[in-house]
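Working notes, structure below.
All protein chains but one are shown at their positions in the complex.
== chain A ==
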Amino acid sequence: MESDIVENSEIDKDTVSPEDLETLFSKKYKLLAETAVTLKKTYINKLSVSKSLNIAVQLLDNSIEVYRLDKSSLSKVCRLSGHTKTLTELVFSNKEEHLLYSAGHDGVKLWDIRTSGLCVQEYKDEQPSHPRSYECMDVSCSGRVICAGTETVQNDAYMVFWDQRKPEPLGGYWNSHTEDITQVKFHKDKSETLASGSIDGIINIYNIEEPTEDEALIFSLNVDHAVEKITWLNENQLSCATQSNVLQIWDSSSADKLQHYDREKISRSIKRSRADDCYVVDAFTDADGRVVVLAGSAGGEGHALRSLALAGKKLQPATLFAENKQLVRCCAYDKQRDVLVTTGESGLVNVWGAPGADKEALPKQLGKSVRLHEQRHRPY
């Protein structure tokens, strides 16, 4: 006979002592800068960081704020308002760093963050009166092609393409996914290679230079879990974080699943006791060439944020972000400077770097920076 359905009321905690944590998580990062975007509690769910370390974040009122990192403080560059519906993605152009793209349930826009931040382009759908609800977008490494993925509408999920110079779409794909498309990610060096991920549990790899969708689809990778984040790690590998907090690594040239790390393993590896509090943010390749996964725990105070280095089937402790104070939703890593930016559910923007980085790695102050509000380190 089946037993009662019980609640696990154990509090999530570290499984090793603080001293052991210090020893195990040996790659040290410290908090270089922090800012709160508003005084009220808010979530920052979307983030993009440009090559020059401009940080764009989405606010819950669907506006965008851009910050610049000067030494150890974050100053606001501009505020971009224009989306009237949910904002779903922010992407800085790789080529022209003052250009920021945004996607939302009311279309795709392009902003110039210089001067006071203008919307310089609105990308149209084939039927401009019915803009699609975009869930994600990306820009190719050449800076020329934009792709945005939609929610399902009557069983169709679309990927729409534009040439960034023109508002009319180039075309689209609508046969390769059956549920909301949650991620579209261009390869970092090959502007014709694109990966898409969806709630249907599939990642598709395309060569968009082929004339039709059928010919463009190269591989379909069955992740078997709803896709949350896709990141290209290097030439032939991509990582997939799922909505069930699983991490997979795939080879995009052979369609092989290289690794699968389940939630229990990730939780054990970050040295926390409750696997069902563990969440995965994203993976990236760090300055040392290692693939690193950023994960945390929503349990206890909800502040545990740690990274693990992938070593075959093993996950080795990498960094303990001790000064973290929020549940982190996104991150962006700058490989050149070895700097990580995180944002999350307490509305904080955090910049992390190796100790000593603040002297060398960060952009020098360019002229006068406009401080629109006092820096607050304790927002509420």
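In this text, contacts are C-beta pairs under 8 Å (C-beta built on N, C-alpha and C of every residue); 3 or more make two chains touch, one makes a residue touch a chain; residues count from 1.
Everything below uses one rule, namely that contacts and distances are computed from a predicted model.
Hidden from the displayed complex is a chain whose UniProt protein name, among "Two-component response regulator ARR17", "Ribosomal protein", "Cytoplasmic tRNA 2-thiolation protein 1" or "High-affinity nitrate transporter", is "Ribosomal protein". Interface note: of A:P169, A:G201 or A:P317, the residue touching the hidden chain in the full complex is A:G201.
When you scan A:D70, A:E192 or A:D276 for touch with the missing chain, the hit is A:D276. Residue A:S176 is the one among A:Q121, A:S176 or A:T319 that touches the chain missing from this view. Looking at A:L24, A:L118, A:A255 or A:A322, the residue that reaches the missing chain in the full complex is A:A255. The chain not shown here touches chain A at positions 1-9, 43, 45, 60, 86, 175-179, 199-202, 204, 213-214, 217-220, 222, 224-226, 228, 242-245, 254-255, 257, 275-276, 298, 327, 329, 345.
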